[in-house]
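Missing here is one protein chain; the remaining ones are kept as they sit in the complex.
Let's turn to chain A:
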Amino acid sequence: MSTVLLGLGLVVGLAMVGAAALALVTRSTVTAVLAAGLVSLLASVLFVVLAAPDVAMTEAAIGSGLTTFLFFFVMGRIRREGAK
């Protein structure tokens, strides 16, 4: 693995840890969901760096796409039914 890729992997890994910590400590649910989605998105970047594009596609589509929006979906439903 070249130095550039190693540095990129290190930056992405540190950003993932930062986003995960943000998801844990934040008080706002929306921020926490977005930060958890960011962890998945950065993980898919890391999979591309590690030469696994097939896994990266699955992670990007399911981990960061569907799961994040599923959270918003359920949050919207809770808000809708709380307003009744």
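In this text, a contact is a pair of C-beta atoms (placed from the backbone, for glycine too) under 8 Å apart; a residue touches a chain by one contact, two chains touch by 3 or more; residues count from 1.
Definition applied: contacts and distances are computed from a predicted model.
Colleague: Using the UniProt record as the reference, specify the protein name of the hidden chain from among "FAD-binding oxidoreductase", "Multicomponent Na+:H+ antiporter subunit B", "Glutamate ABC transporter permease" or "Response regulator receiver domain-containing protein".
Modeller: From the choices "FAD-binding oxidoreductase", "Multicomponent Na+:H+ antiporter subunit B", "Glutamate ABC transporter permease" or "Response regulator receiver domain-containing protein", the unshown chain carries the UniProt name "Multicomponent Na+:H+ antiporter subunit B".
Colleague: For chain A, enumerate the residues touching the unshown chain of the complex.
Modeller: Touching the missing chain: residues 53-54, 56-58, 61-62, 65-66, 69-70, 72-74, 76-77, 79-81, 84.
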